[in-house]
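Okay, handing you the structure first.
Every protein chain but one is kept in place in this view of the complex.
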Amino acid sequence: MIENINAYLIKDEPYYQPTGGEVDLFMAAYRLRMPMILKGPTGCGKTRFMEYIAWKLQKPLITLACNEDMTASDLVGRFLLDADGTVWHDGPLTLAARYGAICYLDEVVEARQDTTVIIHPLTDDRRILPLDKRGELIHAHPDFQLVVSYNPGYQSVTKDLKQSTKQRFGALDFHYPDAAVESNIVCHESGVGDDIAAKLVGIASCSRGLRGRGLEEGISTRMLIHAGALIRDGISPHAACGLAMTRPITDDVDIQRALDGFVTAYFGP
Amino acid sequence: MIENINAYLIKDEPYYQPTGGEVDLFMAAYRLRMPMILKGPTGCGKTRFMEYIAWKLQKPLITLACNEDMTASDLVGRFLLDADGTVWHDGPLTLAARYGAICYLDEVVEARQDTTVIIHPLTDDRRILPLDKRGELIHAHPDFQLVVSYNPGYQSVTKDLKQSTKQRFGALDFHYPDAAVESNIVCHESGVGDDIAAKLVGIASCSRGLRGRGLEEGISTRMLIHAGALIRDGISPHAACGLAMTRPITDDVDIQRALDGFVTAYFGP
Amino acid sequence: MIENINAYLIKDEPYYQPTGGEVDLFMAAYRLRMPMILKGPTGCGKTRFMEYIAWKLQKPLITLACNEDMTASDLVGRFLLDADGTVWHDGPLTLAARYGAICYLDEVVEARQDTTVIIHPLTDDRRILPLDKRGELIHAHPDFQLVVSYNPGYQSVTKDLKQSTKQRFGALDFHYPDAAVESNIVCHESGVGDDIAAKLVGIASCSRGLRGRGLEEGISTRMLIHAGALIRDGISPHAACGLAMTRPITDDVDIQRALDGFVTAYFGP
Amino acid sequence: MIENINAYLIKDEPYYQPTGGEVDLFMAAYRLRMPMILKGPTGCGKTRFMEYIAWKLQKPLITLACNEDMTASDLVGRFLLDADGTVWHDGPLTLAARYGAICYLDEVVEARQDTTVIIHPLTDDRRILPLDKRGELIHAHPDFQLVVSYNPGYQSVTKDLKQSTKQRFGALDFHYPDAAVESNIVCHESGVGDDIAAKLVGIASCSRGLRGRGLEEGISTRMLIHAGALIRDGISPHAACGLAMTRPITDDVDIQRALDGFVTAYFGP
Amino acid sequence: MIENINAYLIKDEPYYQPTGGEVDLFMAAYRLRMPMILKGPTGCGKTRFMEYIAWKLQKPLITLACNEDMTASDLVGRFLLDADGTVWHDGPLTLAARYGAICYLDEVVEARQDTTVIIHPLTDDRRILPLDKRGELIHAHPDFQLVVSYNPGYQSVTKDLKQSTKQRFGALDFHYPDAAVESNIVCHESGVGDDIAAKLVGIASCSRGLRGRGLEEGISTRMLIHAGALIRDGISPHAACGLAMTRPITDDVDIQRALDGFVTAYFGP
Partner (left out) sequence: MIENINAYLIKDEPYYQPTGGEVDLFMAAYRLRMPMILKGPTGCGKTRFMEYIAWKLQKPLITLACNEDMTASDLVGRFLLDADGTVWHDGPLTLAARYGAICYLDEVVEARQDTTVIIHPLTDDRRILPLDKRGELIHAHPDFQLVVSYNPGYQSVTKDLKQSTKQRFGALDFHYPDAAVESNIVCHESGVGDDIAAKLVGIASCSRGLRGRGLEEGISTRMLIHAGALIRDGISPHAACGLAMTRPITDDVDIQRALDGFVTAYFGP
C-alpha cells in the first residue's frame, strides 16, 4: 500500500472568487504555519477556498469530514494485521504531518475530544505528533499546516471546541458571497445565463431571511448551481428550483410554500 | 470472493406506474449525477421507483437499509483476516463508487452521523471516496450516483439529516398514488378484479384519514396487494383485510374496530 | 461444521388445539409466502402453533428469541477465524433463507433496529438477503417464510416495530383458549383428570381478571400444566398451585394472597 | 482443556436444616425437570439449599453469579483462538445442558436480557439450547435442570424478570430460619455454645426489625456464624459482633449505634 | 512470563503505628480467612496497614486500585495470543487465590458489578474461583484472604457495595490517628522535629473541621509528611504548606484563604 502524498495535490486551478482579503490573510498565516479555523455557514465555499489555497501553494491537501464516531486512530493511524504480523499504517493526520501536506478537518466540532486533543502538540511551537501506540515522535514537516472548519450558527452547547483548543488557532470568518459575486459563480459553475443566475441568487437571498424563522440555513450557493444546471438541461425553473432548492432544504409544508412563493416572484407563476 | 457488480443489475422491467413527472426529473438529475433524496411515506413505492429507474438506466442498483447500528465500515469496507493476512473487502458504497452503480440508502435518517458524513466527498464536485483505513482515494466511476430516502412524517427531532448533508442533494416528493392508479396497481400485483381492488383502495383511503389521529401511517399499497392476493386465494374479504391490513397496522382495539368498520362499509357485514 | 437444515424438522405432530380459523389463514399466508406477525400474550401458544404449522408443512423451523443485545450478525452470520483464515458461517436467518426453512423470531420487539431492518429486503417482493460483509446476495429459497411474534399488551413506547416494518407483514391475533379447550390442553399435557384441570383453568381465569390491576399478566396455560403435573405427581393442589402458579407470577404479597384465595375457592381450604 | 462435569459434583453432605417442605417440593419439581426460581433475602441459605439438593440428587451443580456485564457468550460459550484456528469452548450453561448438571444462576435479575432470553428454549418442553454461533442445536441431557434465584425485596423497577420468563418457572419462597433452627446452625457452623448462638440470633432478629427503616437487609445467618467463630477464637463478643455484624452491614453511625445497643442488650455492656 | 508470587512479599517492616486493637482483630479474622472490609477516609493509613499485616504474616500482598473501567478479566485473567495460539494468563485475583497471597482491592466501590460479583464464590465457605473462560475451578490456597477497602464518607448512592456482597465480609473502621500518634508519624516519615510536626498536625486538625463545609476531605497524614519533608529541605513553612497541603486540596479561593489562616495561626505571619 503506497501512501503517496502527491495523490493529494490539486492539479487544476479550482474556481474561486475571493470576497475580501481572505487569501492574503491566509497566506500570511501559512507563512507562520499558524493553525487556522475557517468559520462560516454550510455551502458558502470553505472547502473550495482550501482547495484554491492548496493549489496556489502547490501543497497536498488532505481533507477529513469529522464526525462523532471518528476515533483518534482514524486520524493518527493504526496497526493492521499482515502476513508478517502487525504493520503500522499512518492515518491522514500523520501522513500530512510526516510529508508536509495541509490537513483540513471539516466540521471539527463534530469530532470527539480525543480527536481534537490529539492535535494539540501539533498546534503549538512543538509541532510534534506523538504516535503513542507506535512509540514514535513525529516532528511535523516544515510545510505542514493544520486547518479546521466549523459552522458557528450550528453547534449545540454540547458541541463546541474547548477553549484550550481554540486559543491555538487563528480564525477567518466566511459568509455567502454578495449577490454579484454569487451570480458570477452560478453562471460559471452551472452554465446558465446572467439573468437566470441573478434570479436564483435572489431566491436564495430571500430564503436566507428565513434563517432561524423556520429554516435552519438559507439556500446555499451549491444548491443554486444544482438548480441552474437542471435549467440548462431543459427542466423548467419551477421544477428545477423544487428539486434542487426547496424540497431538499425543508420538510415543512408551510416553509416550502413560502419558498415556492419566492420562486414564483422571480420566475413568474 | 468475486464482487461482481453485474449481480446488481435488474433484468426484468419492474412494474411501476408514474404518478407525475418524477421519472423525467430523476433522469435529468442522473444526467448531472446530482445526489438525490426520495421523500415519502412507507410503502408508497420509493424502492420500486428506484428499481424501475435502475432498470431503465441499465445500471446496477445497490440498496442498503440504514439503521442506527450501521457503521462507516459497513458502507465503505473493511479488512478481513485471510490466510495471507488482512485483505480489504469493499463495502457496498465503495463497490458502487468504484464500478459505477447507483447506491440507494433506504431510510438514511436512521443511520448514525459517521455514515452520513462519509458520503459528503462523494456528493460534491470532488466525487471522491477516501478509504482512510486503506489509504486509497477512489474517484467515483462516471456512472455512479447516490440516492437516499426517508419518510418526512416520521423522523424525530433527534433523527434528521444535517443541514450540511441535505444541501448536497436534490429531492423528489413521493405520495400514495391516486385512487385509479392505486387500483390498477392492486389489480396488476394481486390478481384480483377491478371492483375488489377499488374497494380495497377505498378502505386504505379511509385509513389514511386516521393518520395522526391514532394511526401512525395509513394502510399502504403493499398491504392492499397482500389482502387482494389472499382474496384471490379464496380467503373471505373480511378475513383477508384483517390478516393483511387491520391487524398488522395497529394494536389499538378501538382503531382496529374503526378499520373493521371501513371494511364492512365496503364489503358488507 | 455441518449446517444441516433438516435438524430443524419437527418429527412428531405437536399437540395443538386450533381455536378458530388460524391454521387455514396461516396456510393461505404461507402459500403467498407472506411474512407473518403472531400477536398475543405470554404462554398462549404462539410457539406451539408455529411448531404445529412447521410439522404440518413439513418445513424446518428455526426459532430465535430476540433480545436487545442481539446484533445483525447474530441473525445473518459472521466470519470466524479458522486455520485457513476467516471462514463465513451462516446465521440462522441466512440458513433459513438459503435452504428454505421457516424462520421464527420470537418477541421481535425486543430486538434492536439493525435486526428488524435487516429483514426488510426479505419481506417485500425482492425476497433477497444481502450479506454485506460477505458481498453475497441471497435470493430466498421458494420455501422460506419469515414469522415474527410479539405481545401487544407489553411493549413500551420505546419498543415497537417501526411502521415501515409492520406494513410488510400479515398478522394473526392469539388469545388464551376458551375454558373447555384450555381444560382439554391441561388434561392432555399434564395427565390430571377433567375436574382438576377445570379447577386450574378456573383459577387462571380469575387471575386474568387481575391483569393490569396488580398482575402484569394472568396465569398462562403453561403454568396450569406445570401445576397439574405436580398434582399428578402427588403434590397437594395448594402446594402445587403455590409452586407453579402463584409464587412465580408475582412477588407482591397482597396479590399472592388474592391468588391463594382463588386456589382455596376451587380446591377448598 | 478438559471440561469434566464431575468436578462439579458435591462430595460431602452439606449441612442444611430444612425449614418446611422445601426439599420434597423441589424433588417433585426436579422429577418434572421444571425450571425453578428460589426467592428470598441475602444470606438465608438459597445457595446452601442448592448444594444440599445437588448432593442429595448426586448431580453436578454449576453455579454462576449473574451480573449486568455478563453476556450471552459467558453462559453459552465462545470460540477461542488456538494453534489450529478457532475452537469452541462450552460455557457453563452449555456444559450443564450437554452433560446433565443442575445449572444455578444466582441473582438472575442482575443479568441483562440477552442472558435471560437465552434460557427460554431450555425452559419449555423443547428443552433445547441453540448455539447460534456454532450452528449446533443441543437437546438438553435428561438430568439437566435450570434453577435461578433472586431477592424479591431488592430489585428495582428496572431490574425484574420479564413476565414471559417468570411464567416458565416454578418458585419456592425462602426466609431466614426460625430462632431455634438458626441457633442450631450457628452452633454447628461456628463452634460456639447454645447460649452464645441464641444471643447472636437474638441480635439478628432485632436487626431484621430495622429492615426498611435504615437497614437495607437484616443481619444474615452467615454473619452470625462469622461472629460466633471469632468469639470461639477468643475475641470478645462486642469486638466480634462489631467486626462481623454491625460494621459490615452499614456505614450509618446512628444505625451502628442502634445495633451496638442490641449487642449490649444481649451480652452486657 | 514468570508469575512469581514471591515478588509480592514485603521485605522490610513498614512503619505502622497501631491506633487500637486493629492488628489483633485482623489477625483473628485472618485465622478464619474471613474476607475483610477496611473502611476509612483517604490517606488515613489503610494501605499502610495492609502492608504491615502482610509483612507480619509473611504473605505476599497483591494490591489493585479498583476503577469503573476495570473488567472481570482484569481481575481473573485472560487469554493472550501467543506463537502457539492463545495462552491463559492469570489475573491478580487468580494469582492470589492460586498461590496463597492476600488480595487487596483498594476503593472497591469504584468497581463495576461484574468485578464485585466475581469475588462471591471466594468469600463464602466454598472458597472457589470459577475461571469460566478457561473452564477451570480454582480452590483457593489455604493462605489466601480477600481484603477490600472503601471510604464511607464518599461513595454516592449509585456507588455502594451490594448488600449481598457486604454480608460476606467482616469490617474494621479506620480513622485519622490522634494528634500525638499522628505527630510521631510525621516526625518519623518526614524528618522534621516534634514542634513542627505538632504544628502541621494542628493545621490538619483544623482543616478536618471544614469537612462537609467546603472541603470534601480534611488534610491527610500523607500531606503533612509532604509538607514536613519540604520544610526539612529548607522551604519556608508557608510555602511548604501551600505547595503540599492547601493548594492540592481545593481550588476554592475562600477555602484556601481559610486554610492559609490556619497556617498563619500556627507558624506566624
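Letters are used for the chains, namely A, B, C, D and E, taken in the order the chains are written, and counting of residues starts over at 1 for each.
The rule is short, and it goes like this: a contact is a pair of C-beta atoms (placed from the backbone, for glycine too) under 8 Å apart; a residue touches a chain by one contact, two chains touch by 3 or more.
Keep in mind it's a predicted model, so treat the numbers as computed, not measured.
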So which of the visible chains would the left-out chain be touching? A, E
Which residue, A:53, A:72, A:187 or A:263, contacts the hidden chain when the whole complex is considered? A:72
In chain E, positions touching the absent partner: 1-3, 7-8, 42-43, 47, 63-70, 74, 78, 80-84, 89-92, 95, 106-107, 110, 151, 154, 216-217, 219-220, 222-223, 226, 229-230, 233-235, 239, 243-244, 247-249, 251
Absent-chain interface residues of chain A come out as 21, 25, 28-29, 31-32, 34, 37, 39, 71-72, 79, 81, 84-86, 112-114, 117-118, 120-121, 124, 130, 132-137, 152, 163-164, 166-173
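As a working rule, only the chains that are shown with their structure count from here on.
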Shared touching chains for chain B and chain E? none
Contact distance in steps, from chain A to chain E: 4
What chains, if any, are shared contacts of chain B and chain C? none
Taking each chain's centre as the mean of its CA atoms, which one is most distant from chain B? E
Taking shared residue numbers divided by all residue numbers at the interface, is the value for chain A and chain B over half (same) or under half (different)? different
Centre distance in Å when chain C and chain D are each reduced to the mean of their C-alpha atoms: 30
Let me make sure I understand the interfaces: which chain pairs count as touching? A-B, B-C, C-D, D-E
